[in-house]
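With one protein chain withheld, the remaining protein chains of the complex are depicted in position.
First chain written, first letter: the chains are A, B and C, and each begins at residue 1.
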Amino acid sequence: MARRITFMQAINEALAQEMERDETVVVFGEDNAGGAGAPGEDDAWGGVMGVTKGLYGKYPGRVLDTPISESAFVGAAAGAAASGLRPVAELMFVDFFGVCMDQIYNQAAKFRYMFGGKAVTPMVIRTMFGAGIRAAAQHSQSLYPIFTHIPGLKVVVPSNPYDAKGLMIASIRDDDPVIFFENKVLYSVEGDVPEESYEIPLGEAEYVREGDDVTIVAIGRMVSMAEQAADALEDEGVECEIVDPRTTSPLDEEAIYESVENTGRLVVVDESNPRCSLASDIAALVAQNCFDHLKAAPRMVTAPHTPPPFSPALEDLYVPDPERVAAAVRETLGTSDRARA
Amino acid sequence: MARRITFMQAINEALAQEMERDETVVVFGEDNAGGAGAPGEDDAWGGVMGVTKGLYGKYPGRVLDTPISESAFVGAAAGAAASGLRPVAELMFVDFFGVCMDQIYNQAAKFRYMFGGKAVTPMVIRTMFGAGIRAAAQHSQSLYPIFTHIPGLKVVVPSNPYDAKGLMIASIRDDDPVIFFENKVLYSVEGDVPEESYEIPLGEAEYVREGDDVTIVAIGRMVSMAEQAADALEDEGVECEIVDPRTTSPLDEEAIYESVENTGRLVVVDESNPRCSLASDIAALVAQNCFDHLKAAPRMVTAPHTPPPFSPALEDLYVPDPERVAAAVRETLGTSDRARA
Amino acid sequence: MTEVASPQELSKEDLLDAYRTMRTIREFEERLHTEFATGEIPGFVHLYAGEEAIATGVISHLGADDYVASTHRGHGHAIAKGCDVKGMMKEIYGKAEGLCHGKGGSMHIADLDKGMLGANGIVGGGPPLVCGAGLSAKVRGTNQVAVSFTGDGGSNQGTTLESMNLASVWNLPVVFVIENNGYAEATSTNFSVKGIDIAKRADGFGIPGVTVDGHDFFAVHEAAGEAIRRAREGGGPSLIECKVNRYFGHFEGDAQTYRAENEVENLRCEKDCLDNFRRRVASAGLIDEGELDRIDEEVKQLINEAVEEAKAAPDPKADDLLTDVYVSY
Partner (left out) sequence: MTEVASPQELSKEDLLDAYRTMRTIREFEERLHTEFATGEIPGFVHLYAGEEAIATGVISHLGADDYVASTHRGHGHAIAKGCDVKGMMKEIYGKAEGLCHGKGGSMHIADLDKGMLGANGIVGGGPPLVCGAGLSAKVRGTNQVAVSFTGDGGSNQGTTLESMNLASVWNLPVVFVIENNGYAEATSTNFSVKGIDIAKRADGFGIPGVTVDGHDFFAVHEAAGEAIRRAREGGGPSLIECKVNRYFGHFEGDAQTYRAENEVENLRCEKDCLDNFRRRVASAGLIDEGELDRIDEEVKQLINEAVEEAKAAPDPKADDLLTDVYVSY
């Protein structure tokens, strides 16, 4: 039975249900219980934003606080996964990948290949990303392009509570290492989510909205930007199709190509920086594989090539917004003032 | 006066000339002298491949060995650059970025922006990349797309000894943090290199070869693959234009667009993995900005979405080769057997 | 803990300066706490109140051209290092005239002209940087010193541990100050460093390490004096662990249910560094309490102005979004 719960609650519920179902699932990270060794409550925090709240009480030996040692505990997730557990480790902000990337990309992601197919490394790294809460340059990045680049990793970027739950359950059950990107601005967004457990397969895009004029591919929080743009464009008589890949690796290329083959136009909306981005990845794939169907240049809407700024006045300009998405759509339709970027 | 010297000697000479010219230039990294504390020669190694050989003898206080602590010494480069030196730190293999990325991308690359334009961080990170020496999954990656993604960094990928020297000198003199990618297979390649000091500006592509039929953008070692392909294609009457961006950030977009506007066809050759790659970056930019000039789908030639394999039999299939480049060119010309990938 | 040092060793002027610095930090932080509650301050704000004796005791030994690398809890270090308080406040409000033109905010306050290498949003981000500043001093042949501040939590970060070793190996003029305030976010030091003295870690890297009472300006001042002198004289790096407490939550908004009941109230009564300082200088007959009260008033006034001006200051302009990424590109 579905109720309205938040994105955060959806993830929490997925974790709880998987911990209940499978006792090899363990959860750890900084303050994931949130009070280890302290005189007050042992589980005071349940994660810096409260995503793991309540799990410690239910599964005490399987929810662990860690020292601030991301290499050690992310690597511990890799080692645990290779030796019989299904760990869910939290890299609090993806911005911190720089202190522990080796264990993610050279160890976990490569075990299977390096070892000739003998390793199975079923681990999930949960991580927060995205701008919008005035957290400045080191706590607001998106960075999924970097992880998408890495063979051996799966990369999940849910856009709504329903998907968050189903994708988290699928990620935990998946036998490959998965990095699960949680947009911090989405945490408080509500949606209909079934109480029962369900999986959304990794690698299946969702058609969020159907339309014949232009395909908008958007990920994470950008889906709602695309939806707002589509609403505005509808008033101008433009029907947008919105495709949410949900996972960037594997990428459901076919779903994107199918849409573009129908619409002939592509806008990709990506919260990350522009160079070697997901936007460029998808635009290039479409250009290479759907060229004959394209009626106009594909357009990329991304953050600029700058770190995220602190000031609200600047940060609000940093993240792609519905206006920029709509403007890009109009450019593909030749209805914009500026013919070329 | 130009002589033939190797790519490695060209870099060594650039370092020596800059150390001579400017006493704030310091060089450090694991075994960069190569014998610290040991009973034999103090500068036994001069870097694991010998790139820094001889510098220690000439500039003893300014060539330092380090413990195996990449975060500490790469961060030290950032701190030194922000306080009056021009350090050249060596990250032996770029594959090791996972243990020290934070100091590169959250510190050095962001100082200037976070601090409101007040910081100047003139540092160079030299690093080896690329497959071809049977060094397997953790010593053969290319990874420049990851660095290209990061605002605040400049990314240099020379393809020949002449460029290597001029770009290294420009990188050392540059006031922004630069990561300098040295393809290990190129080290022994010889070319004409002037003895005197000279700079090649960062952000200026080179037209390696002119032609009207198709534009091949290639970087690093891939330039020679493109040249070999172009030689073969010439026999088929196909004239390839080869553009070597030389730096991926800044990227000389104009040089690429100009070529594509003339040829109408694009093949990008990139030694990295395909997703969110430099190939996708350039293909997408061209698709977005030169759409009306494109006569055919742009084609990307990259390594596959797998880690680098060890076995020579597999590694030789891993790296893009002239045959694959030529096949992609033929596809853009519609002269290939397979019409679509 | 080292022996308690005495106020008599400082000049009256130094004592007044130290008091003013500590009071400025305290007032700055207490006021931010109040203002944050109104919702007008954006982002994450980590307050230094309770720990003033550390920043002040250490940095009072440094000149303008010495270097400091700080943490996410950086206001105290910035104030002690001489950053403009009004510029800091504007920065925290995200304004164009802020110390970093609104691009950095609380977690990235920096002023390279003042030797302040920046607050840091990355735990363990600072120690490698001071190795670089120390190397720079060494290569350029100056006698500058570089000091990093790191929390108990940050002392578990590999970057911090590596840096102690690198500084030791390169024999750098660096001091690593560990601010052990008992918690890393909600996690106790008892858990994350097994309750042992963090100063012990110095032994493993061949550098001196001491533990001092971080509430006691004089104890910090003495230990820091020794370490900084050693560094300046070419004697290499050292580590100072300061045991201390923070008065507010990890960041503003933290309900702090991990703490003991009345933990902070008791600390404020028993361990306050400003009270302690007042008591010590008064009982030694060195300074009249009235003089200190006057400083309190002046500081209050300054912070008042800083907040008023910050609130009234203009936002950055749209064009500012794209500037300051590179020197040239």
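Here is the rule we use: a contact is a pair of C-beta atoms (placed from the backbone, for glycine too) under 8 Å apart; a residue touches a chain by one contact, two chains touch by 3 or more.
Bear in mind that the values here come from a model prediction, so they are computed numbers and not experimental data.
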Mind giving the shown chains that are in contact with the missing chain?
A, B, C
Any idea which of A:Met49, A:Ala119, A:Ile133 or A:Val189 touches the chain not displayed?
A:Ala119
Which residue of A:Glu18, A:Asp163 or A:Asp176 touches the chain not shown here
A:Asp176
Sole residue of C:Ala37, C:Ala64, C:Ile196 or C:Ala260 that reaches the chain not shown, by the stated touch rule:
C:Ile196
Touching residue (missing chain; options C:Ala53, C:Ala80, C:Val169 or C:Ile240)
C:Val169
So that we can see where the missing chain sits, which residues of subunit A does it touch?
24, 26, 61-62, 64, 66-67, 69, 71-85, 87, 99, 102-103, 106-107, 111-120, 151-152, 154, 174-176, 203, 250
Those residues of subunit C which, in the complete complex, touch the missing chain
156-159, 161-162, 165, 168-169, 191-196, 198, 200-206
Chain not shown, touching residues in subunit B:
30-31, 34-41, 44-45, 48, 65, 67-72, 95-96, 98-99, 133-139, 304-307, 309-314, 317-318
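To be clear about the criterion, only the chains that are shown with their structure count from here on.
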Can you tell me which chain lies farthest from subunit B, using the average of the Cα atoms as each chain's centre?
C
Whole-Å distance, subunit B centre to subunit C centre, using C-alpha means?
40
In subunit A, the residues touching two or more other chains are 71, 95-96, 98-99, 136-138, 304-307, 309-310
If you look at subunit C, which of its residues touch at least two other chains?
98, 100, 102-104, 108, 120-122, 158-159, 325
